[in-house]
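A single protein chain has been removed from this complex, and every other one stays in its place.
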Amino acid sequence: MKNMLAFASDYMEGAHEEVLQHLMKLNMEHNPGYGTDVYCDRAKEKIKSACECPEAEIFFLVGGTQTNQVAIDTMLESYEGVVAAATGHVSLHEAGAIEYTGHKVLNIPGHDGKIDAKELAKYLETYYADENHEHMVFPGMCYISHPTEYGTLYAKEELKQISEVCHKYDMPLYLDGARLGYGLMSKGTDVTLPVLAKYCDAFYIGGTKVGALFGEALIFTGKKVPKHFLTRVKQHGALLAKGFLLGAQFEALFTDHLYERISSHAVELADYMKKELVKRGCKLYLDSPTNQQFFVVENEKLSEIADKVMYSFWEPADKDHTVIRFATSWATKKEDVEELLKLFE
Amino acid sequence: MKNMLAFASDYMEGAHEEVLQHLMKLNMEHNPGYGTDVYCDRAKEKIKSACECPEAEIFFLVGGTQTNQVAIDTMLESYEGVVAAATGHVSLHEAGAIEYTGHKVLNIPGHDGKIDAKELAKYLETYYADENHEHMVFPGMCYISHPTEYGTLYAKEELKQISEVCHKYDMPLYLDGARLGYGLMSKGTDVTLPVLAKYCDAFYIGGTKVGALFGEALIFTGKKVPKHFLTRVKQHGALLAKGFLLGAQFEALFTDHLYERISSHAVELADYMKKELVKRGCKLYLDSPTNQQFFVVENEKLSEIADKVMYSFWEPADKDHTVIRFATSWATKKEDVEELLKLFE
Amino acid sequence: MKNMLAFASDYMEGAHEEVLQHLMKLNMEHNPGYGTDVYCDRAKEKIKSACECPEAEIFFLVGGTQTNQVAIDTMLESYEGVVAAATGHVSLHEAGAIEYTGHKVLNIPGHDGKIDAKELAKYLETYYADENHEHMVFPGMCYISHPTEYGTLYAKEELKQISEVCHKYDMPLYLDGARLGYGLMSKGTDVTLPVLAKYCDAFYIGGTKVGALFGEALIFTGKKVPKHFLTRVKQHGALLAKGFLLGAQFEALFTDHLYERISSHAVELADYMKKELVKRGCKLYLDSPTNQQFFVVENEKLSEIADKVMYSFWEPADKDHTVIRFATSWATKKEDVEELLKLFE
Partner (left out) sequence: MKNMLAFASDYMEGAHEEVLQHLMKLNMEHNPGYGTDVYCDRAKEKIKSACECPEAEIFFLVGGTQTNQVAIDTMLESYEGVVAAATGHVSLHEAGAIEYTGHKVLNIPGHDGKIDAKELAKYLETYYADENHEHMVFPGMCYISHPTEYGTLYAKEELKQISEVCHKYDMPLYLDGARLGYGLMSKGTDVTLPVLAKYCDAFYIGGTKVGALFGEALIFTGKKVPKHFLTRVKQHGALLAKGFLLGAQFEALFTDHLYERISSHAVELADYMKKELVKRGCKLYLDSPTNQQFFVVENEKLSEIADKVMYSFWEPADKDHTVIRFATSWATKKEDVEELLKLFE
């Protein structure tokens, strides 16, 4: 597999060199456990500053599904569910990790992965107008992803509207930022970290897919932090003994704009790849402005390139075509994209 | 804190140099996700071989509480509980992670952390003799730790007897090996990996505390592997996207006997420390043959050394004395032990 | 409220006289607890005989949501979900009782409350064809209701086809019979208790809505009975101390065809009510052959009759009309229907 081109996902390599060097430098230092170290402290300060949100409370977790599970379970009352797009990661691809904690995922339609503020409002109105709603699951919070599972992005105004609907019904808004860097650095977006801190009650900045070995920074923007969060993280089996490994990685990512630099790199390569593949006759499945690109490809072509490039199967399009995903990342090299393009000449 | 002596625990540093170098070497390789990579494959083969258990099935997880939670929950039927010493980690110090998954921890007495085969048998006899036992929690498996939370070890014959009691009642025996290396390398022990593979139905080899950045290798010895284990790990939020990081670390630990070498180092230093501290008048709380050493120290003395050495508070002994723990690890240096000894001269 | 006509639901009265008399007769007898009494034994024999299924195992529970929760949770593995119509009771109106036990309800479309065998097959094919299905919730069983929440019924051939799809994928088929009597006695149905016992792996015969004070008879038809079921019922808080109350009620219901007689009565009155209301210009929302009848009524009309008859609000139709439900039951009197009809003259 080592000689194949790698566009299957954005979690196929280790960590960015600057992250790795930071880990090596502290390797033989003695640090206290469970996130009580100076690296976590410093990383939190840097993230608060980047979010322009001094009142934020930040916790570091290991992975994305884990972060969604812990955040959602601890933000909800036990009789509440989380509203999400039917295509959302928590709805489909987390093996029921939310239901495992006792909460229903309440689905509303997804539009290329995004939910619509009006449809959310309609869902909530209908729910509360139903005379039997006390026999139904209370909608207790709202989950969105940014970029979505389809690489698409919300505009600032869309986030504002969704946030307003949520808050009208006293529901926190939570944003899954597994690939957040690739959204923030997308050309033309008006969504920044301070915008997220303003409209979301909680969100996470993904490290695993954006330059870290592993790790996600979960940010409560000050309005509703679950009580005894550390204990609850432990209760979920999610508390890393060597929390300083997480703090150090995020400290590196938020030093000298590393997180932004490496995200930009991936997004630019993805944009270049998209344009060049379209020029070569490839059909876009949808138009993503981030690091994930979706194409409808002939099955015959797929057989031809199968041993040359790793890609992700997405779904069958028709009997002769398949939707596939090519993802770039911080680790993708320009020359790899050029090699990929050659396969379509 | 950087200038203090560090004997508080065995998870205060990063990874052993050979582990770290292995991670650096593969850093920019492209590997598939979720443990389907060659590093995991190779690490599994090495562990099977070390355990002389070719039929074992092995999975890598991130942390100890997580591994206990996932292993116990998936090995139990939903109406069963796990029998454990009242002092066991799962009984006391995992924030209810087992109960969170719906299972009761059924306590029997602990003797310096160990359970007794006869007491276990008595517990099970009494349970099944009770006419109301269908209204009680079924004892579905047995949990032991080795070394225990008090640094003590089972002898091979003790494991054999516990295993026989378990199997008489059709209960799997599970062993928590968070610090397993320090047990295997203890002087005079007759418990080896093949012995564990023979008597336990499942156990884990701890990496986090024994040379890895993080990671535990969970081994099912062939008799009872939970179905769809990967899905269930994901459902618990415990599936690491970059599983190759776990595989690579265990590959390094099981190459050229690294796991044994670094464990021996820690145990020898602990033994030296114990003997020298006793010579200097320190009182042992109990006699541990592994890397954790427990002493009853005057509170006045503790105040005196508080800014010179990091140790673990264990429990109050009386109003003037406290039980503390000094732990060595793969990362402890001989000269640090010498410095520690000076504090007691 | 006592002078109003009562068509809001089929659980507004106590028990049929013959059931009540049976309870009174045994009132001062001494019976052992938890369903180990002769009344339960006799009721089970009568039900097995009515189902022509001597190998059935039968348990009595108190209520419908409780029965669904216990049956589904105990029939599923912990990583599995239950496939159900989006309009199913377990999907919408049980306050998340299924998710509370850790299981996802996997929705497929409902057609007037029914699922379609072909759509079920399509769902399962797509699931297993998805390369990522191990990261998704396994479809572990199928839930249907009969009559459905919309009063509709499956034909024998439809049950056969659904059953075949389920068994092809090794999924048990479970049928919610909260109102089963009103389905079995519907004119023209070819579905009988033996048909259900043949095609379903488990189903329940509803007592609460069909002549009992309370109680549901859960029947496992012999292929897959959850182990230690009594213990698991207790674990759910669902084990009635005086199980003989349940056994006695079902013994009465299955003596001299009482269950059938009282169900017929309700269905005949519902049919008469439907035809007469349609004659009087009422618009059917859908054509139900059982005891629940759904009408689209002008809001103005509803205000007019609001203090004369209790009905169920179903959903808004448009701004001037509402869908309502009139339900008959074993307790409905012919003269009450006549009074109701007068309101629409």
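Letters A, B and C name the chains as they come in the text, with residue numbers starting at 1 for each one.
The rule is short, and it goes like this: a contact is a pair of C-beta atoms (placed from the backbone, for glycine too) under 8 Å apart; a residue touches a chain by one contact, two chains touch by 3 or more.
Quick caveat, the model's predicted, so the values are computed rather than measured.
With respect to the chain omitted from the figure, which of C:G64, C:P147 or C:G177 is a touching residue?
Reading the full complex, the residue touching the unseen chain is C:G64.
Can you say which of C:A15, C:C40 or C:M141 touches the chain missing from this structure?
C:A15
Any idea which of C:K160, C:K198, C:K242 or C:K283 touches the chain not displayed?
Touches the omitted chain: C:K242.
Write the list of chain B residues that the hidden chain touches.
Touch with the absent chain occurs at residues 78-79, 81, 92-96, 99-105, 107, 129-132, 134-137, 313, 315-316.
In the whole complex, what residues of chain A lie against the chain that is missing from view?
73-74, 77-79, 102, 134-135, 138, 227-228, 230-232, 234-235
Quickly run down the residues of chain C that touch the omitted chain.
Spelled out for chain C, the touching residues are 1-2, 4, 6, 8-9, 11-15, 17, 20, 23-24, 26-33, 38, 62-66, 68-70, 94-97, 100, 208-209, 213-214, 231-232, 234-242, 245, 310, 331.
One rule holds for everything that comes next: only the chains that are shown with their structure count from here on.
Using the average of all C-alpha atoms in each chain as its centre, how far is it in Å between chain B and chain C?
It comes to 50 Å between the two C-alpha centres.
Show the residues in chain C shared as contacts by 2 or more other chains, in ascending order.
78-79, 102, 134-135
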